[in-house]
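Excluded from the complex is one protein chain; the other protein chains are retained at their positions.
For reference, chains read A and B in written order, and residue numbers begin at 1 within each chain.
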């Protein structure tokens, strides 16, 4: 919300909370507002009528006292939220020591899995790209230098992640472009990238070529490939300079999957066991591109409406746009991508209500039987994510 | 449906049917599922509760026995379906002998019309383009060679089609681009095309220039021009290599009509008697481009939601998107493009229900009177296609 201001004057959490409570009206009708309200009521036991600026102090005290109870320790919440699997996204060179420790801890029975997230090693315009890649080749390579060593190191780290429980590789890319280049061309781009010499078009080509390579590796090692294109990152340079990445000014733009994904899908689209989950911030592609792609390619699954589209009306538009072409079986089911642990129940609850609402409409319109709708509902919530993410 | 697999192992129709019945749940919520279920129940008299995998054998026997009855002979179905006009799409060099025979057969009173479909003679990248064009010029030309002979041959075959009852020329093009080129430029592109020397951009330019020529001929000979752009044909090369065209992997992409159609519309958009019916697979153009174009140009009509968009929710989105700008009078009405004869009643039934549902909402919201809604409903179903397609 723009009115919340970028950078609060005070770092005192009580002041921030006061400031936040004053801003409640700005959240009316927004996805964030629905989640936050649901979270306060359902998780923290706050009375709905107290959620306003006037009761900010009282709420603050209540939250502080609740957070100090044993029921609000992370593992207790993990249990009470009924979480079965939680996946983090991790740097390819991360030791995954925390994951190993948790997996070895017999007092914790949940699954917390790492996810291979190599964006910073594939985006040639990311700050520090060359140093990072050098370190990757040195630390994880097979002794080879240059492009060949780079590919080997990525494959090695994927294997390391799999050994630590990873089931997917996640890719935040600028566009859905994929490219199959000759080794020579790929090597030439790679060498240029290390010298910081790529144009904007070459940067996209290199990333597209690396998406092709990531798909090839996924076919080999079985990691589910998830793709998140179409966000103009760090749109406001002064905010980026002051606050860094992921500070609220990533803005979507129009992208094309049909032509962009063709090289990848031509070679791997029907590969046995390959799962490619496509996400988008451009909802025009739901009916035009994603549903037809998922309707044909056995590897392609429809990711849940994501980010700005992870909201009630947008989720209904998604279902309306894709179902008539791709049915329900090509959906990956709901996966929240929250960084707010306590919002997990609210987000799954919202998704389930919306899916149920969509199915209820089809039942009311005699387009699906009530019995089948009930089966589909359970499948979307439970079986689909297990099936698609190989859980 | 991706799960149905590409290429069944068995060619035994009973096995295929069994395989298909096992896949019923995948069709829930899809347009194909609605049509198939409606067809089995309404046309074949199957009980709804038997449509599942468990009753596959029983259904198979029932279908085989029903199909052997005289009521299921094509002409009997033509009558019982209440079809008045059925149009095929035909190669420009087709002799249309079957159409002539049927027209001469006094025992058949329906109208089965040929449609001039010259795609393979206009798309310079289609396999066999040069040979096909050579044959066209030799068999249907006026003795002239090259580009001039080509245009003459196309005009001649259009005339031949009209003599055999054709009322429209149908064009499946890559994009809505149209171009008015000088004769010299057009000739140069044509000569290059015959030598297989066109770049991708020149291929589009040649097709765009030929759409301009097709519109010019439609203005002269009165054939209704229908345009179907925006599908990436044969997206999956391995499937194309193995199974050929039209095997389920044509994927839509974003296209622009406003700039693309301008050359054609500047010269022919207000030409007396010219009818141009625009179809799309990119629903973003409904409100942005197609409705405004149809609102201004007397020649432009809105084609029914097509292919992936020929489904209940998508049809409602179409009406919602175009009506507030273009009203109802600029619609071409429903025309199914099925290759499944027995699905014709289901598809028209679906379309009529959706149109009625849209109008009912406007009545309920006091946006149109019930009396006018009833008139519009009949017009959309009956009068509009007759008027727009000059039937």
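Details
Everything below uses one rule, namely that contacts are C-beta pairs under 8 Å (C-beta built on N, C-alpha and C of every residue); 3 or more make two chains touch, one makes a residue touch a chain.
Quantities reported herein were computed from a predicted structural model and do not represent experimental measurements.
Residue in contact with the omitted chain (choice from A:251, A:363 or A:381): A:251. From the options B:123, B:213, B:239 or B:323, the residue with contact to the unseen chain in the full assembly is B:323. Annotation: of A:181, A:205 or A:309, A:309 touches the absent chain (contact as defined above).
For subunit B, the residues touching the absent chain in the complete assembly are 254, 256, 258-259, 262, 265-266, 269-270, 284, 287-289, 291-298, 300, 320-321, 323-330, 362, 365, 367-368, 372, 375-376.
Where subunit A meets the chain that is not shown, the touching residues are 1-3, 5-6, 25-31, 33-34, 232, 235-239, 248-254, 281-284, 308-309, 311-314, 317.
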